[in-house]
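For this view, one protein chain was removed and the others were kept in their places.
Letters A, B and C mark the chains in the order given here, with residues in each chain numbered from 1 onward.
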Amino acid sequence: MSSAADASAPARRGIGRALLADPMGLAGLVLVTIFLLMALLAPWIAPYDPIALDVKAKFQPPSAAHWAGTDHLGRDLLSRIIWGARLALGIAITSVGIAGAIGLVLGLIAGYGPRWLDSILVLVFDSMSSLPMIFFALAVITVLGPGTTTLIIVIVLVSFPAYARLIRTQTLALSGADYILAEKAMGAGTGRIIFRHLLPNVVGPLVILICMDIPVVIMLEAGLSYLNLGVKPPSPSWGNILSEGYNALRQAPHVVIVAGIPLVLATLGFTFLGEGLRDVLDPRGAGRRWG
Amino acid sequence: MTGVLELRNLSVALPLGGFFSRARLPILLDVDLSVARGESVALVGESGSGKTTLARAVMGLQHVTGGTVAFDGQVVEGAAGLARLRRDAAMMFQDATASLSPRLTVGYLVTEPFRIHGQPLPDPEGTARDLLAKVGLPPAIARRYPHELSGGQARRVGVARALALRPRLVIADEPTAGLDVSVQAEVLNLMSDLRAEMGLAYLIITHNLALVRHVADRVVVLYLGRIVEEGPTAQVFAAPAHPYTASLIAAEPRPDPRQRRTDLAIRGEVPSILRRPSGCEFHTRCPVARDICRHTAPALAPLGAGRQARCHFADQQQNQQGVKHAVEHR
Amino acid sequence: MLAYAIRRLGLSVLILIVVMTAMYGMVFLVPGDPASLALGPRATPELKEALRERMGLDQPILTQILYFFGNVLQGDLGIDVWSKRPVLEQILEVFPNTLILGVVALGWALVMGILLGCAAVVWRDSWADRLLGVLSVSVISVPSFVVAIYALIVFAVWLNWLPAIGAGEAGDLGSQIRALILPAFAVGIGWVGYLARLIRASMLEVMEAPHIRTARAFGMRERDIVFRHALRVAIVPTISILAVGFGSILSSAVFVESVFSRPGIGTLITGAVEKRNYPVVMGTVLFMTGFYLLVVTAADLLIARLDPRVRDVLRG
Partner (left out) sequence: MSVLSVEDLSVSYRIPGGRLRAVRDVSLSVGRGEVLGIMGESGCGKSTLAAAMIGLLPAGASVDGGVIRLNGADMLRLPVDEQRRLRGQSVAMVFQDPMTAFNPVLTIGRQLADFIGAHDAARHNRADIAAMLEKVGIPDPARCLGRYPHELSGGMRQRVAIAAALLMQPDVLIADEPTTALDVTMEAQIIHLLRDLRTSFDGAIVIVTHHLGVIAELCDRVAVMYAGEVVEEAAVDALFHDPRHPYTRALLSCDPAVVQPGIGHLPTIGGRIPDLSALPPGCAFAARCAMTDATCASPVPRHRAAGRSVLCHRSKA
């Protein structure tokens, strides 16, 4: 079915090109690609085993053998950072992916479903997002105990209400739109309206929000690991490296400095990419935003 | 005689908000209206008269609080009834561009009615081309997206889509809103051609009286959600029975500097539906209102020859002249 | 107006109750009872039993929840299982530190953010505007605790200008201020960028509005248009974002307090989480949520005061 009449694909031609033309978007794309490659290829590109001890070589500053130096147990910091990318992106992408899916479904139900269900769901979303994120996360960790699974659950729980709210608001706004009324007036069923007419118009903002959320999630993972409430050592989470380095701040400041860099670059990369995507996908407000 | 569309005591009231409040705000009150096969009826009123609500209520887009909608002699009930209505009746929206789903091509959009109602569509491209040709658009338009169309083109795509399944009734909400005079004439001609060709009935919702004169066989005037006058177009324009209708006709600016009005047709504004006036709801603006109008609400009374009006003095021929006089030459 | 305030607060309380019930429920839904989780695997059954009784875990769950809320209403957030001190007392002891940190961080961010945002509007589309744009996006995304650690290395360890840890000596205002500088910098920096963006975006949006064109058509000075007409409209969305953002300021504070070993709500709760000190965790979460809801409600009321349209919608 390649006929013109069936060309239902949205006008997406040139999104990639537009992104490349925007310096901020391009920088974001490059950084994100680098981190994704690091995450995917960690076993092959990391020069050392990230958890192999070499106590004799502890706290070595950056050198030819250890480009980023070693930590208090003599582990190679570069290898730990590369494996850390895998951990950080793995957790971030898994959890926002799950949260995005939950948010999309619940948001559509709330926005397009019966009013009473909407009222209940909104109360749930509001209650969850009315908690300051960190306290909610800490409460959940207290109950479930720290660890990677807990971390993912925490991130899903703290992020999905915002996604669901976004989708609900969008759906609600669109369900009053003339073209949705027009579809209904032609007799289009709920399934057709949701999947063909609502979904393509609400996922764009969700993708942007998720992309903008990834740095927040990476930060949350690193932060909680830094507080020893996230990924358990000796896993090479960037937060763990920071926390271990913090304990030897005066002795070997290079550990903390080096461990902070990927965190800064990864969050920058995803934020820039999100900004770029937003300007490309939603060009109306582009002049008003920076970029 | 049963018309293609019959509304009986149709009422719409909106909840007034407030979680526990059961109060409702009446928008449409006991509207009786019928459209015969092949007939073109215009529904006229200012903003707040409930005319768009009526269109939406007919198509099942607005919850009806009372009365019935019958299509082709059958009361529309349940999902099956609604589906049948939506297949055999079509709606054109006021904002033609906004009524087209933004991420789909024109080609898909005009053939969508076939897909919705499971009608055979062996050659979507050809069908799209035929439909577009019928409304005077080149086939290349099929590959465009709604935002790439001009106002007139979007309007034509709306017509094409409305006609896809050869409906018996088309409800057109302000079919020429936002169009230039020259384009407006093209759309009106297209609509009248298609009516002759396909035997369509139209329910045209508009505030543009000049348009009504050209396209409608019969005109229905709404004021604050009630019908205040109804009758054949020529007769209503020649001798309006309700002072509101007379005022509307007189208010329309005439494109002739030699016929300038030196008086004001109507004073005051449409009252808020939150505070409906007592008695005859038009008495606050009526140039010929009397005491009785302030406390007794008139009924919609037949005047013969298919005409009705909701005015205490409508049937008094003398008075009718008086109204006309008062409005035109105060 | 008053009716709206009461309704708004009522909803907040309802949300708070829902939240607390859900949290309480969660504790019981997970496998393993809180007492043995808190004491670890090596605890004797007698010890566990004693703790369970002290935490009220031997009662039916509904009784426990009602009991909990009953106590909360009387201002009793429970007793710390370890130190045996009332939870509320501990919270009130450290809360001022966190509050000061949050307010100072938000304050300097607000001043800088509005200045930079307005500067960007004035220099719109120049290189300065672009530079401010990239900088704002950059500082928004950089994690506050990384900023905290870097600032600590540079200003406390290498340069030795400012203290590295603590909240300063009690009663010594100078030392307290010195101890506040780095944490407030780290917590606020992201918000400088965020607010600058926000102010710029909403100002530009307002400046395109037809009523600004009207003001121009009547010959008003551009300066008067910006400060007398546009800012009044643009500030409304900023206030609501600011209130919601106070929550994320608190989140940053938790991490930053930990970096600077600064006594506060953050250090209190992270310590309690590690030790699975339920009463302290629950009490702190409840307290902070309540405080946060108060801030958000206050902001909503302020918006209703500033925007007559909102006011009327609420009245109607």
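In the analysis below, a contact is a pair of C-beta atoms (placed from the backbone, for glycine too) under 8 Å apart; a residue touches a chain by one contact, two chains touch by 3 or more.
Model, not experiment: these values are computed from the prediction.
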| item | value |
| --- | --- |
| Neighbouring shown chains of the undisplayed chain, as defined at the top | B, C |
| Given B:D32, B:E46, B:D72 or B:D315, the one touching the chain that is not displayed | B:E46 |
| Chain not shown: contacting residue from B:A98, B:L121 or B:V270 | B:V270 |
| Sole contact to the chain not displayed, among C:V233, C:I269 or C:V296 | C:V233 |
| For chain B, residues in touch with the removed chain | 46-47, 150, 180-182, 184-186, 188-189, 192, 207-211, 213-214, 233-234, 247-248, 250-261, 264-267, 269-270 |
| Interface with the unshown chain - residue positions in chain C | 209-211, 213-221, 224, 228-229, 232-233, 236, 306-309, 312 |
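Convention: only the chains that are shown with their structure count from here on.
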| item | value |
| --- | --- |
| Any chain in contact with chain A as well as chain C | none |
| Contact pairs, highest-scoring chain pair | A-C |
| Mean-CA-position distance for chain C and chain A (Å) | 22 |
| Euclidean distance of C-alpha centroids - chain B vs chain C, Å | 54 |
| Sites on chain A touched by chain B in the complex | 1, 3-8, 10-11, 177-179, 181-189, 192, 196-197, 200-201 |
| Interfacial residue positions of chain A with respect to chain C in the complex | 24, 123-124, 126-128, 130-136, 138-145, 215, 219, 222-223, 226-229, 242, 246, 249-250, 253, 256-257, 260, 263-264, 267-268, 270-272, 275, 285, 287-291 |
| Chain A contact footprint on chain C (complex, rising order) | 12, 14-16, 18-19, 22-23, 26-27, 30, 37, 120, 129-130, 132-134, 136-138, 140-143, 145-146, 149-150, 152-153, 157, 197, 200-201, 204-205, 247-248, 250-251, 254-255, 258-259, 266, 269-270, 272-274, 276, 278, 281-282, 284-285, 288-289, 292-293, 296 |
